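Note that this complex is displayed minus one protein chain, with the remaining chains in position.
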Amino acid sequence: MLEVTELCAGYLGHDVVHDVGFRVGDGEVVAIIGSNGAGKTTVFRAVAGLLRGRGTVTFGGEAIGGCKAHEVARRGLAFVPADRHLFPQMSVGENLDLGAYPMRPDRDRRQLVFDLFPRLAERERQAAGTMSGGEQQMLTVGRALMSHPRLVMLDEPTTGLAPKLAAEAYAALGRLRDHGLTIVVAEQQVPLALGLADRGYVLEDGRVQLAGTSAELAGNPDVQRAYLGVA
Amino acid sequence: MRAVVFDGIVLGLQFGLLGVGLTLVYGLGGVLNLAHGQIAVLGAIVTALRIDAGTPTVLAVLIGLAAAGAVALLLDVTLLVPVFRRTGESRVLLGLLLMLGVGFIIEGVLGWRYPIEALSLRIGGGPIDVLGVAMRSGALLASAIALGAAAGLVVFFRFTAFGKAVRSVIQDETGAQLCGVSPATVRAVVLTLSGVLAALVAVTRSMTGPVNVHAGVDLTILALIVAVVGGLGSVAGAFAAGVLLGIVNTISAHFIGSYITTIVLLGAAAVTIVARPAGLLGKGRE
Partner (left out) sequence: MDGARRASRIRHTGLRGPGTPGLARAYAPIVIAGALAALLPLRYGDSRTMMGVIVGGALFAAYAIGFNVIFGSTGQLFLCVGALAGVGGYSSALLSDRAGLPLLVAIPLACLIAAGVGGLLSWIAVSRSLGVIFTGIVTLAFSLAFHNLLLGRRDLTRGETGLTIDAGEDTILGDLVPPYYVLLGVVVIYLVVYRGLQRSRTGWAFRALRDDEVAAELTGVDVKRYRVLAGLAGSAMIGLAGALYAHSEGFISPTTYEFGHVDVSVLVMLAFGGLGSLLGPVIGAGVFTILDEWLVWSNEYRLMIYGAVVVALFLGLPRGVAPTVVSLVKRRRERDRGESNVSGKRASR
């Protein structure tokens, strides 16, 4: 469904990401793992249209390389950024409704989001800016789901989440995968990501260093040493 | 005293409407529209010209409003494009300076082609008694219009999908983009709206006194003060600040003097910036 080839992107004329390529098939869960500063966020931002990059990005057979961010979103590619970008003075409900824009908010979808994240249901009228980090994270994911996306990209969804909440979040992602949603997730917390994903790519220094199924990656000694804390 | 306060509220509602247009545009993208007052005057002068040509008043007003909106839209799709391509302080500075220049151009052109033109809408009917104070019908109509506009804006921003989209761009532009909101479209609509609102203020002002081609600068400064005190980017803040400053204005002008009054209003803006930049209800964008 999503195919990225030879992507180069960066800031202020200086490339941070070089010749990155990866594939995501329908219904798959793909993990992009790498340490801080590896370039994961840059890749996602370029795909989402928030950043100008060079290379080819194809989504559902259509080239979206030059599209602006809102066009990418309207085509069904939702991006859940690490720094959330919620609307602080709007309520949870209003944030979710905007996720559906320009379509009318779907009652059923909303209910699905509340089922996945009961805490959000409790705080429906609360201003998003006053919620805790974990709740905001859930809201960001929920907001992305409101538009019935075909693919969701999540950038380090567990940042700042206590282990229990992180596990809950991944459980929710698992349920979404069962619903047929295609997911790409960037993670530093590798065990969680590989536990959910079918395949993965290792990104370091702006380049794809390794690719394979999660089993292959988990079994790879370099990966184990670098990310799984195995000596 | 009550009469003074009522006059203050009438003035304040118009202040608020004036500030709203400015604060909206700033909240959207950091552009301080220093041509706001001049655009307002442009709308008023177009209305005056149409009335001179024989067009019925209401239609003339609508044409004037449309003209102001059109000019604002034109600016959005031409001059402001390079402004919005930049970010941060670079955008703010360029926007400010460009709009300053545009204000001069508009005032210069109006003053050159129609130097003696002015808008003055006479509203018939004698004074109406409100809670014991005799108010001019023109003042009451102006207030009603301002209140109506305010109500319309509230409905628009709270209950319509597009209105919420506008608020989303103001609160987090990136987040709005990720939700499928096109900031460029929102900006175009809001800019047009701000032009129309500005002209609406000029029209309501003309109900209590003539508005001539040179009134633009004063209106811009007033809009600036109201928007700053209310909190740049906050629509509710602009109205609250407007009414407050309107009352302060009339009380001060009545009991002290006009020069001091201006200084007081300017001081209010300066003090707000120094002490509480977020203003009365602002979100602290700076």
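A and B are the chain letters, set down in written order, and residue numbers restart from 1 in every chain.
Simple rule for what comes next: a contact is a pair of C-beta atoms (placed from the backbone, for glycine too) under 8 Å apart; a residue touches a chain by one contact, two chains touch by 3 or more.
Keep in mind that what you see is a predicted model, and the values were worked out from it rather than measured.
Peer 1: Looking at the whole complex, which of B:4, B:135, B:221 or B:281 touches the chain that is not displayed?
Peer 2: Here the residue in touch with the unshown chain is B:221.
Peer 1: One chain isn't shown here. Among B:3, B:66, B:79 or B:251, which residue touches it?
Peer 2: B:79
Peer 1: In the whole complex, not just what's shown, which of B:9, B:93, B:133 or B:281 touches the removed chain?
Peer 2: In the complete complex, the chain left out is touched by residue B:93.
Peer 1: Considering the whole complex, not just the chains shown, which residues of chain B touch the missing one?
Peer 2: 30, 32, 79, 82, 89, 92-94, 96-98, 100-109, 111-112, 115, 217, 221, 224-225, 228, 257, 259-260, 262-263, 266-267, 269-270, 273-274, 277, 286
By our rule, only the chains that are shown with their structure count from here on.
Peer 1: So how far apart, in whole Å, are chain A and chain B when each is placed at the average of its C-alpha atoms?
Peer 2: Roughly 42 Å, centre to centre.
Peer 1: Help me check something: in the complex, which residues belonging to chain A touch chain B?
Peer 2: Of all residues in chain A, those touching chain B are 48-50, 68-71, 73-74, 78-79, 81, 84-90, 94, 97-99, 101-102, 104, 143-144, 147.
Peer 1: Flag every residue of chain B that touches chain A in the complex, lowest number first.
Peer 2: Per the stated touch rule, the residues are 161, 164-165, 167-168, 171-172, 174-183, 283.
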